[in-house]
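Mind looking over this structure? Questions follow.
Removed from the display is one protein chain of the complex; every other protein chain stays in position.
Labels A and B are assigned to the chains in the order they are written; within every chain, residues are numbered from 1.
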Amino acid sequence: MGIAVLLKQVPDTTAKISVSGGRVDESAVNKWSMSPYDEYALESALQLKESGGGDLVAITCGPSRAAKMLTDAAAVGADSLLHILVEDISGLDSTQVQSILAAAVAHSGSDIVFCGKQAADTNAGSTGPGVAHLMDASCVTMVSEVVSDGSSLTAMRASSDGNERVAVSAPCVFAFDKGIIELRRPNVRGIMMAKKKVAETLSPADLGVDISVSSVSIIGHNPPPQKPPGQKFEGADSVAAVVGKLRDEANVI
Amino acid sequence: MDVTVIAETSGDRLHPVTAQLVGAVVSIGGTPTVLCAGGMGAAEAASISGVAKVISVVGDCFGTFDGGAWAEALNAVTGGDVIIAAASSTGREIAATMAAMRGIPIIQDATNLAPGISVTRPIYSGKAIETSTVTTPCAITLRANAFDAAGGGGSAEVSTVNQSADVAVAVREAIAKASERLDVAEANIIISGGRGMGDPANFSYLNEIADIIGAAVGASRAAVDTWEEIPHDMQVGQTGKTVTPSLYIAVGISGAIQHLAGMRTSKYIVAINKDPDAPIFGVADYGIVATWEDALPALKVELGKL
Partner (left out) sequence: MAYEALDFYDIDSLLTDEERMVRDMVRDWVDEKVIPNIEKACRDGVFPDEWRVDLGEMGILGAPLDGYGCPGLSYIAYGLICQELERGDSGVRSFASVQGSLAMYPIWDFGSEEQKNYYLPKMTTGEWIGCFGLTEPDYGSNPGDMITRAEDKGDHYLLNGAKMWITNGTTADLAVVWAKLDGVIRGFIVEKGDPGFTAPEMTGKHSLKASVTSELVFQDCIIPKDRMLPHVKGLKGPFSCLNNARYGISWGAVGAAQSCFSSAREYALSRIQFDHPIASFQLVQNKLAWMLREITKAQLLAYHLGKKKDDGTWIAEQISLAKMNNVDIALEIARMARDIHGANGILDEYPVMRHMANLESVKTYEGTHDIHNLILGRHITGIQAFTREP
């Protein structure tokens, strides 16, 4: 059983995003982090590895700076690291990203894939299902927990009425939501070990994926539209006036 | 331009966002064919104005949700240049899988479409807006409440196709939600509390108000992280749920950037906070500088009068 976790480095959710020259200014991002949903995928993958054995490979497709995130994954227990180096991933379309990642999973020999339900930059959510199709694997999204019962894997996923426990067998892809599992912190021992784990770095071409033509062209980025300034009231006595405005001005109640 | 619209359903009914999908397609000159998975909501879909035809796709695979199987079955009856679905969790998964099956690109969570096809979508949880063009064929999912819904009064032809696929995801157990409260992701009005509520027990004041106006109760990350009693599924914000209700009431929430990312696109925002400098007032349409202890009883009384 080989387990792969797909990770993406994104601006930290607390980082400010600024736009300059019609593009998001990545150089102004003061903190890059592992995408939050991916952290849950990684944690659950580590738990599965610890309960059932098997090697865990952490895979990313991204620029050089993303190497740090792979090392972070190694520090909490990923066995090996695979970095598909693409300096500007914003130009890739979904088909290219999925092809690269599916080829990387195949290269790693893994048959169980963990990923976030979406990345915190594009917020799309196409990767898990797309990679699953390319691997001819089943896919479960909105997952909060995965456990192995020997022959099959059981995932807890969100449903319209609450949660469902569903069973699938490998090959399979689990796309994670933020769950109830607690994320582990790295420790000094892990950091020392991570030093010894060197990422294998490949280009899309090494995996036989052509990224020369993208079907999506970014025209530009803009800051979100500014709302007109709101009205501010002092004290609880103003509640009646605000409720009146919600009814008469905004028509929302 | 022939467009396949994947109907969004809620239970066995058509979800109202489907009319918005149709409206968006028509606005860029598309001719929508609506696919109803498992036949759910087909009659309702046929009555949406502008729909060219409705295909009710019936098969065993639609008994439980397996995005891969649903996509395979729907894909078999999909034609045209563009696939449109709702940017719900199921819509995203089905559309992404269909796009991968067809080897076409997908853009998720669009908030505007223009002929071309030019797509606008929020990125970085709404901290920036991206406009791009995509070649056809392609798939696009649309954010709920971002597009004008097509009207009723249509009478499209409904055909039924038997089409199933192998299901790889077996449901072993269904676990119902602990509370019967509205989910913040679904609600039209949300009242959220932050750490300023002081104690998780004080969320009962929010619940009382929510009951009066049919709102869902949400929470900031600070509240969820601090108090075990406040479950993560209440969290609004970047690592919680992104919501676009018509009214969002933030109580005792200072307005950390992660929280704003999850609710700033709400149509109207009311902020109640004792700190006049709290960042939440920067996005509020109506700000009330007061303690929740003073403001909530007054709010309950006023809303009760409506």
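Brief remarks on what is shown
As a convention for this text, a residue touches a chain if its C-beta (ideal position, glycine included) is under 8 Å from a C-beta of that chain, and two chains touch if they have at least 3 such contacts.
Model, not experiment: these values are computed from the prediction.
Of the chains on view, those touched by the hidden chain across the whole complex are A, B. Among A:1, A:106, A:147 or A:191, only A:191 touches the chain that is left out of the view. The missing chain, though absent from the display, is touched by one residue of B:3, B:222, B:249 or B:271; that residue is B:222.
For subunit A, the list of residues touching the undisplayed chain reads 12, 14-16, 30-31, 68, 71-72, 75, 185-189, 191-192, 194-195. Although one chain is hidden here, its contacts on subunit B can still be listed: residues 222, 225-226, 257, 277.
Keep this in mind: only the chains that are shown with their structure count from here on.
If you check the complex, the residues on subunit B that touch subunit A are 10-11, 65-68, 71, 89, 92-94, 96-97, 99-101, 103-109, 118, 122-135, 138, 168-178, 189, 213, 232, 238-240, 242, 246-247, 256-258, 261, 264-265, 267-270, 276, 281, 283-291, 294-295, 297-299, 302-303, 306.
Taken in their complex, subunit A has these residues touching subunit B: 11, 13-14, 16-17, 19, 24, 36, 93-95, 98, 117-118, 120-134, 138-142, 154, 156, 158-169, 172, 175, 178-180, 215-225, 227, 230-240, 242-243, 245-247, 250, 252-253.
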